[in-house]
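Just dropping this structure here.
With one protein chain withheld, the remaining protein chains of the complex are depicted in position.
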Amino acid sequence: MSAQAGTGTYSPAAASGDKRRERREELRRHLAEDADWPRADGRSFHDCRPAFMQTGPTTAASGSAYAEFGKTKVIVSVFGPRESKKAMMYSDVGRLNCNVSYTTFATPVRGQGADNKEYSSMLHKALEGAVMLHTFPKTTVDVFALVLESGGSDLPIIISCASLALADAGIMMYDLVTSVSVSCFGKNIIIDPTSDEEAWQDGSLMVAFMPARKEITQLTLTGEWSDGKITNAVELCMDACSKLGEILRDRLKDTATLTNE
Amino acid sequence: MEYVDPLTGFRVDGRRPNEMRKLKGEVGVVARADGSALFEMGNTRVIAAVYGPREVQNKGQQVNSKEALVRCEYRMAEFSTGDRRRKPKGDRRSTEISLVIRQTMEASILTHLMPRSQIDIFVQVLQADGGTRSACINAATLALADAGIPMRDIVTSCSAGYLCSTPLLDLNYLEDSAGGADVTVGILAKMDKVTLLQMDAKLAMDTFENVMGLAIEGCKAIATYIREVLLENTKRLECQRG
Amino acid sequence: MVGLSEGEKHFIRGGIAQDIRTDGRRRLQFRALSVETGVIPQANGSARVRLGATEIIASVKAELGKPSILHPDKGKVSIFVDCSPTAEPTFEGRGSEELSAELSVALQRCLLGGKSGAGAAIDLSSLIVVEGKVCWDLYIDGLVVSSDGNLLDALATAIKVALSDTGLPKVNVSLSAASDEEPEVDVSDEEFLQFDTSSVPVIITLTKVGRHYIVDATSEEESQMSSAVSVSVNRNGQICGLTKRGGAGLDPSVIFDMISVARHASQQFIALVDSQIAAAEADE
């Protein structure tokens, strides 16, 4: 990783069981008071974590991207378009193959990330609508996402990072896809939750969005929601997605100028 | 545990030693399959669906283009056993039973009449209470007949065991897990030929003959029942066709 | 797997636009629903649901277990779906794994509520026998026996019916003085406690074909979808879960519109399911 990724100082990660439980107790207390409380990392409810994104960490792939949002670290490689391995029926359109995996050390408990089996198909659905599949008939584009460390909001970060990697690979897309999730606590909505916050949430909502076309490619929701709350949360997410889209765009421009020089 | 009451001679579920559980067979239970059937032996309940004969889907599996390729998959529903445990799909037991069912059915199907085609038999156990492989074979026979696939003969299967010095017909799960011998027999009913014979544990030679004889009697009774079901169904279809 | 020719696809799209689908249904009309309870006697509750040619068996099994340390005041519920190859030859072997996982996750999302347990279909605290010591673990299994589209809605319906059929045995616990010891548990064979299933939601999947939405799509119609939204709605009209399916992007206003249409359709469907449950109970 380039030098700018480092922050200069470093401190040991405090993730021992007792401390985690303490933080959860604290969160619970705040919830009971139902007041605006500072989040564990000092953010306010509608603050996202600083997004660090970069293209080209892996050289063997056609395109790749690295994303780091707080503790969540994701790397995505894109291969192809290359000939479909599977003996498939004739098809006018290309295939998009997505796979999400976790490192065994991604979670506090070893190997827990493997529980998120559905992420591969969720990633596929979020990206499918944005990729111009008809531009590479009879071939496959493989998207491999690896979560190095899971620190909450994993799937949205994977989706955003994957769309950056696709763009880096020069795959034709209608638009970039960015994704943001929110957690709901009582009547409060907090954006870009960490793992601790996700573990206590009453409900969650995730939006994958194409900022320029203003279209939602994926939307999931759990927990009980009233109509108005859904609207608010979705709008909040879309706004965050648009801003995240700008960051992606800047990264791509940076890469383009670098290669031109 | 007393599996046979020494005084009355009745078994734990109230049956006599040579008494079979209640049978139920029904064809046409899966709308989209070419043939399908439900078969119950007491609490054991299975569904079989037959797809085909149709063009061989994976040419690599075709061994002989002059005969139909018969395939079989056995699956247990998550809720089919008393204690619920998650098992990976394609575990060894399922693979073994799939193979047993396939070989047993293949012996009866006139595969040479359907060259270059494949027949898929899928059996799904809804409830397992002993004798699942027998129930699966019986269901598969019904489903194959429902699909109009030509067969040499009706194949039926039944099990028998030996507990408390008594040969017992059609073991339920409790009796099956008692650790005694368990003989599963499959026969071609009319030709009077045995196509499947499996046994766990050990038995004296002459006892074995008795137990096997009992299982064969069971198979014959099932064959009579299955033919009734099929004849009934054929007559009904013919009447409605007009 | 359905392959349709351009002509047929065009015909289906036209039918949806003109509000008369290939089987004569209107866009927001369901296929015939039939319901049976107690089909798996070994389970605590079970149901068979048929929606057109789609057939689902759902079973609920309850086992006594220990609550997790994080949630000592709550029982546990897990939901799994399996697609039998009897329904579709392509489901053989590992062929149905992806679909089964997708359906399982969608059901978990719609029925289990948030991580804290809020908004769950089943009140998890009602599954507690002794706080921190003994609770009920509910295992909900869905099996797709025959498939002709709209599996998710049919599965959710089957689970709702199976839960209404479920009786949990009454448990007597004799607490020993020492709190470390395992409590003695006596499970009654005769007394059963019925569940409160009034808050179990239904799932309505709206499939978008052209500019219109349809409910209860057959597999032929599903092959035509550009996108679909599955919304889980409870009796009070609250949204308890949502999944968007299909790749194409949707305008946010369209999604909100689909949610409100689904909510409207759900109230009709809940009434239909309730009447079928009542009829099934009367039949027993």
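All chains are identified by letter, namely A, B and C, in their written order; residue positions are counted from 1 within each chain.
Convention: contacts are C-beta pairs under 8 Å (C-beta built on N, C-alpha and C of every residue); 3 or more make two chains touch, one makes a residue touch a chain.
Just so we're on the same page, contacts and distances are computed from a predicted model.
Engineer: Just to verify: the chain that's not displayed, which of "Ekc/keops complex subunit cgi121", "S1 motif domain-containing protein", "DNA replication complex GINS protein PSF3" or "Exoribonuclease phosphorolytic domain-containing protein" does UniProt list as its protein name?
Structural biologist: Choosing among "Ekc/keops complex subunit cgi121", "S1 motif domain-containing protein", "DNA replication complex GINS protein PSF3" or "Exoribonuclease phosphorolytic domain-containing protein", the correct UniProt name is "S1 motif domain-containing protein".
Engineer: In the complete assembly, which of B:K22, B:R92 or B:R241 touches the absent chain?
Structural biologist: Of these options, the touching residue for the absent chain is B:R241.
Engineer: Just one of B:V46, B:A147, B:V183 or B:C219 touches the chain that is missing; which is it?
Structural biologist: B:A147
Engineer: Which residues does chain C use to touch the chain missing from this display?
Structural biologist: On the side of chain C, residues 3-8, 10-15, 17-18, 20-26, 29, 31-32, 34-35, 50, 53, 55, 276, 279 touch the unshown chain.
Engineer: Pick out the residues on chain B that sit against the missing chain.
Structural biologist: Listed in rising order, the touching residues are 28, 31, 34-35, 52-55, 68, 110, 114-117, 145-154, 189-191, 227, 230-231, 233-242.
Please note the rule applied: only the chains that are shown with their structure count from here on.
Engineer: Measuring between mean CA coordinates, which chain is farthest from chain A?
Structural biologist: B
Engineer: What pair of chains is linked by the largest number of C-beta pairs in contact?
Structural biologist: A-C
Engineer: Counting in whole Å, what is the centre-to-centre distance of chain B and chain C, each centre being its mean C-alpha position?
Structural biologist: Distance between chain centres: 32 Å.
Engineer: Could you tell me the distance, in whole angstrom, between the mean C-alpha positions of chain A and chain B?
Structural biologist: 51
Engineer: Okay, in this complex, where on chain A does chain C touch?
Structural biologist: 117-118, 121, 124-125, 127-130, 174, 184, 198-204, 210, 213-227, 230-231, 234-235, 238
Engineer: In the complex, go through chain B and note every residue touching chain C.
Structural biologist: Against chain C, chain B makes touches at 30-33, 36, 43, 47-49, 51, 57, 73, 75, 77-80, 82, 84, 86, 89-90, 120, 122-124, 126-127, 129.
Engineer: Mind pulling up the chain C residues that touch chain B in the complex?
Structural biologist: 39-43, 46, 53, 55, 57, 59, 61, 63, 80, 82, 84-89, 92-94, 97, 139, 141, 143, 145-148
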